[in-house]
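What follows is chain A.
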Amino acid sequence: MSVWFVPKDAAAKSVGADQIAERLIAQGEVVIRTGSRGLLWLEPLVEWSDDRYGDRVGWCNVTAEQCLDVLPTSSDGNFLGAVDDLDYLARQQRWIFERVGIIDPLDGDDFLYRGGLAGLKRALAMTPNDVVEAIVASGLRGRGGAGFPAGIKWRTVAAQEPVAHAGSGAGAAKHKYICVNADEGDSGTFADRMLMEGDPFCLIEGMVIAAWAVGADLGIVYLRSEYPDAIATLEQALEQARERGWLGANILGSGFGFDIEIRIGAGSYVCGEETAMLESIEGRRGMVRVKPPLPAIKGLFGTPTVINNVLTMASVPSIMARGPEAYAALGHGRSCGTQVFQLAGNIARGGIVETAFGVTARALVHDFGGGTRSGRPVRAVQTGGPLGPYLAADELDVPMAYEALAEAGGMLGHGGLVVFDDTVDMLEQARFAMEFCAEESCGKCTPCRIGAVRGVEVLERIAAGDDAMQQQVLLRDLCEVMEMGSLCAMGGLTPKPVLSALNTFSEDFDRAGSKLIVRSGG
Partner candidate 1 sequence: MTAATVMTSHRLVAMANQIANNVPSREGVAEQVAHHMQQFWTPPMRRELQLLAQSEPELFDAAVLDAVALAPV
Partner candidate 2 sequence: MNSVQQFDPATDLGTPGVLSDAVVNVVIDGIEIQVPEGTSVMRAAAIAGAPVPKLCATEQLEAFGSCRLCLVEIEGRRGTPAACTTLCEPGMSVRTQSSQLDRLRKGVMELYISDHPLDCLTCSANGDCELQDMAGVVGLRTVRYGEGDNHLTAPTDASNPYFSFDASKCIVCSRCVRACDEVQGTFALTIAGRGFDSRVSPSEEQAFFDSECVSCGACVQACPTATLQEKRVIDVGVPTRQVKTTCAYCGVGCSFVAEMKGNEVVRMVPDKTGGANAGHSCVKGRFAWGYASHADRITEPMIREHREDSWQVVSWEQAIAFAAERFQTIQRVHGTDAIGGITSSRCTNEEVYVVQKMVRAAFGTNNVDTCARVCHSPTGYGLKQTFGTSAGTQDFASIDEADAIMVIGANPTDAHPVFGSRMKQRLRQGADLIVIDPRATDLVRSPHIVAKHHLPLMPGTNVAVLNAMAHVVVTEDLVADAFVAERCDATSFAHWKAFVALPENSPEAIAELAGLSPESIRHAARTYASAHNGAIYYGLGVTEHSQGSTMVMAMANLAMATGNIGRRGVGVNPLRGQNNVQGACDMGSFPHEFAGYRHVSDDSVRQQFADIWGVSLREDPGMRIPNMLDGAIAGHFRGLYVQGEDIAQSDPNTHHVTAALQAMDCVVVQDLFLNETAKYAHVFLPGTSFLEKDGTFTNAERRINRVRPVMPPRSGKAEWQVTCDLSAAMGYPMDYPNSAAIMDEIAALTPTFAGVSFSYLDKVGSVQWPCNDSAPLGTPIMHEQRFVRGSGQFMTTPYVPTDERTTRKYPLVLTTGRILSQYNVGAQTRRTDNQRWHGEDLLDIHESDAQLRGIANGDWIEVASRAGTTRLRARISSAIPAGVVYTTFHHPVSGTNVITTDNSDWATNCPEYKVTAVEVRPAGGMSP
């Protein structure tokens, strides 16, 4: 029976995927809603196969009108042929995203057919300690940005005894938690969202493996409110997982019990910082906590807590299934395995590129991404989100890996690259970095709370040409105070985009005063 595959991914929907699905269904076609293949510039990308599990051909940028009376055919101008053979996909190494865009994210059978639970079954057959050591051996590092070895973190939590919630009396239940940080707030990143929308069972499987490894009984996914589709999908997936015995008191008949709940963010970038996230999950203001104590020892509600990013946790099932050695063999130096790069901004072929660490920024921006969407020259690429530096067009030969990128003054962050063409005003981008910090600062520490506002003002003075050189000196001093003095990365890293703009694109600062900057945002 022939089947149409139409993505239900939020990005695909944002350009009309739902309307296409409705049309096809209205015409009596069988439609399976999938995640997105990650070739976002092609969305809506509609696929067809003569069998649910057969090879697929696809059409890109499909419109509802195109499906109005006649169905798309291979002779249509937007026919892509076999989707798996598309160069963009064929050149990737998909571990985490191996099922995303292919399966119906809420069909557990689909998940199992495509290798789901292989990792968990393997893990449950091992001792928890062996699972921890496998993750250590894989070299998996935290995908949230800091790049801390996940296995070492798990080892710490595994070594703790479960603890009752802080402040509870004698006899209260004792816990360890697995917290997944799905507060993907960096501009230019969307891999967590796509994974949760496209293969939520993968995340669940990863969390169960982590729970087994460290002896946790409860899991929480802290998911940003800006991702309603991911929330809905994950909620349904959790429900199904419980029904299928993949969660609950006796997972896969092993006797091991673990369950997961979702907590939804409420519009705070800082809550992507792990301790602020814990505060937010505990229902408080998302203020950064001081460390120590480490969350691994005293985390959520005072209990030992594993905190990993979505991509970190979603890497775990395939590591367990395919073996940590295979994973560790991939990558660049101490950056093992694959990274899900996200190409965004002014880019011709924006989307997901999962490949081993070590690919250069240039390869991502030009070979995969095809340069700018506008067709104008690339001028700057911001890596690592709003707190990441801007690289100039001639700095893109750097390998995308934690250490290599840091040495080059870049930052891997959550693996996003935001491309700008030559119309960008880098003084304005620097000003925005400060403005963003001012908007999102939790307000706890002085350098961030006051410094960001002063940063905006200083940059506006530079833009206005008031005492520009003195103000540049002041700006550098301020950046030092923020970088060295801030409590967390929000204030500490904001100088990165600012100083990279000032240092690399000084011409935009020097000609300041010749034009007035219009403030964006309010």
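Everything below uses one rule, namely that contacts are C-beta pairs under 8 Å (C-beta built on N, C-alpha and C of every residue); 3 or more make two chains touch, one makes a residue touch a chain; residues count from 1.
Candidate selection criterion: all candidates are chains of the complex that A comes from, given by their letters.
Nothing here was measured: the structure is a model prediction, and the numbers come from that model.
Here chain A is shown alone, and of the candidates 1 or 2 it touches 2 within this complex. The touching residues of chain A, when paired with candidate 2 in their complex, are 164, 166-170, 172, 268, 285, 290-292, 438-454, 457-458, 461, 470, 474, 477-478, 480-481, 484-487.
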